[in-house]
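With one protein chain held back, the other chains of the complex are shown just where they sit.
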Amino acid sequence: MNELIRQIRDTARRLLEERQVELVLGFEAGPLPLRNTPCFARSADGADRLTWDRACGLNLAVFLDGPARRIAILAKGCDSRAIVNLLKERRFARENIVIVGVPCEGMIDRRKVERRLGETDFDDARFEGERLVVRSGARTLELPVAEVLRDACRECAMPTPVFYDILLDGATARIPAAGSEAASPADRAERWQRFEAEAAKCIRCYACRNVCPLCYCRECCADQSGPRWVGPAPTPADNQVFLLMRALHLAGRCVDCGACIEACPVGVDVRYLFKRMEREVRERFGYESGRALDEKPPLAGYGTDDPEDFITDV
Amino acid sequence: MRRGTITREDLNELIRRWTAERKVIAPVRRDVVELSPVGSADEIAMDYSNTQLPTKRHFFRPSEVLLRFDLRAAPDRHVVEAESDADPTVLFGVRPCEARSHTLLDRVFLREPYCDPYYQQRRANTAVVVLGCTSAGPTCFCTSVGGGPNDHAGADLFLTEIEHGREAHAAIYLLDVVTERGASLLTGFDLPEADAGLIEHASRAAAELAATLKTIADLERIRTAAQTAFDDPVWQAICLSCVGCAACAFLCPTCHCFDIQDEVSGGRGRRVRNWDACSFAHFTLHASGHNPRPERHQRCRQRILHKFTWFPENFGAAACVGCGRCIRACPMGNDIRRWLEAIGKKV
Partner (left out) sequence: MTHSVQDPTSKNQKSSAWQPRILAFLCNWCSYAGADLAGVSRLQYPPNVRVIRVPCSARVDPLFILSAFRRGADGVLVSGCHPGDCHYLAGNLAARRRFALLKALLDEAGFEIDRLHFSWVSAAEGGRFAELIHKVTEKVRALGPAQPLAKERRL
């Protein structure tokens, strides 16, 4: 057991024993390699199940509006930004949550591993320093961790939580070789092809929406039936409208945690749309999602001198 | 049942013949292994664990137009029923659990008096060539639900690799001709009889593989859960991290719930049947606003009991083939094997 896991368990046990919280949200070993599953620890026993490695890519903030009144949550940098946004949107009271910040070293993109294997099944995966060793049947593959990290993690500017009650220091946030945002094709038709191809994969299971802590509408516009804005069938147009609306509804709110991409069972990846929204919000309105609790969300207000470059003038 | 042997080369020749006269859908390795129409045998992946998506979409479409209507058309053309697009097809190289799932779906869609014509036509026009398993994936549990690596249910032809061969084309397969339809695929092809030693060897290998698969909870006991554990807190306990998406249901080879909607624009439109899933909160939502399954644990319970209690009661078998896709697909890492184990302790 490494130092960070020991700290996590000690902290969880202490918070539960001192009755500061009823529940600690963390991760425990899941059914498959590289697949930790949420852990809902309510006792010292539960605390001892908690674990941490580079397969904790889900965003636990999605469980913060559950029935428990006082909750402690293990939060990576992106998770803490999601919590900031949820607090701004008054989803729960600040005093009811204890944020245990975990410096993040970047999470594995399981899809990248699958693609390298050409297979969705692998029997075993373990970390050996900066290498990930994956076994599928008789084949073993050694991959540098940096190559199979999520794009979001490779480009992450704040892997250490910016907002927390307790900050664990078992590991220093260290992300290998940051990449840059991959540019979209300059040609419009190529961009459409790319979007069309991603949207065509969608089976409309809504895993992306449901794992997203910020997609919490009581009734999603994709589910509304009076009127039916978006058809429930995975037709090209309906998939496209659904994905566009999701990107738009998360403009200025998405924290680029990558949970939706990880969640997709068929590998739809429209992160670039979310990144474009992030860039527009930054450049137009000077706003950074989840950075600070006292910054007003861009779409909750307006500016008198916002850029008007998109207006059709005559 | 005739049992012969066939080399990969001869198999490729057969596939070439099939592609000339019908659609051939087979596993193809792109990013991962997917079922896809193929033009030649070279595209087909024969060394894979399982395909990302199951075969059910081939028979039971994610979205299917049932009829079109147009009030501006001539009165006798106001409503036009959609024809089934059921081209003659060979579903090649699918795993035994897939073929087994077809026999389960048949019990729903082909049961008189409500026989589904779209499904029926596609089933009637599709031959299934199964590739028996020589290894098991980490989520496989087919032997727990009545299947197995050598299960011939739903197969027209059944292939078992008996010699891997140093190069792909050198592989040799045992070929079982399971049905008449299977035999007709071999018309004009001289299939050499397999010798008893090979058959013996293949079935021993399959039995050995089956023995390595762990048996999950006792399904006979789970079946009684609707009576004995319906209100047990176990349901709340297992579904804590379920977020209510339909990744499990849409990737399940046997889940078959659907919803019928009219898409209308002006005086015309169409009636469409779309996949639906009991994990969605609005699945049971009434027009009145009442929802008989408002809580997440009730929806999880529905999914499990439908598969392991009510489907067996109505159709005589569990609605699960043990392919493990739901385990792999669950974004939260929920594992149906663990769920069943937990439920099994309560009944």
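Residue numbering begins at 1 within each chain, and the chains themselves are lettered A and B in the order written.
In this section, a contact is a pair of C-beta atoms (placed from the backbone, for glycine too) under 8 Å apart; a residue touches a chain by one contact, two chains touch by 3 or more.
Because the structure is predicted, anything quoted here is derived from the model rather than measured.
Within the complete assembly, A:Gln240 is the residue of A:Thr120, A:Thr160, A:Gln240 or A:Ser289 that touches the hidden chain.
Set against the missing chain, the residues A:Ala47, A:Val134, A:Leu149 or A:Met277 yield one that touches it, A:Met277. Mapped onto chain A, the footprint of the missing chain covers residues 184-185, 188-196, 221, 229-231, 235-238, 240-241, 244-245, 247-248, 251, 272-273, 276-277, 280-281, 284-285, 298-299, 301-304, 306-308, 310-314.
One rule holds for everything that comes next: only the chains that are shown with their structure count from here on.
Listed in rising order, the residues of chain A touching chain B in the complex are 30-33, 35-38, 40, 58, 62-63, 111, 114-115, 118-123, 136-137, 203-207, 209-211, 219, 223, 225, 228, 231-235, 259, 262-267. The touching residues of chain B, when paired with chain A in their complex, are 29, 31-33, 48-50, 52-53, 62-63, 135, 137-139, 240-241, 243-247, 249-251, 259, 261, 263, 272, 274-277, 280, 282, 327-329, 331-335, 337-338.
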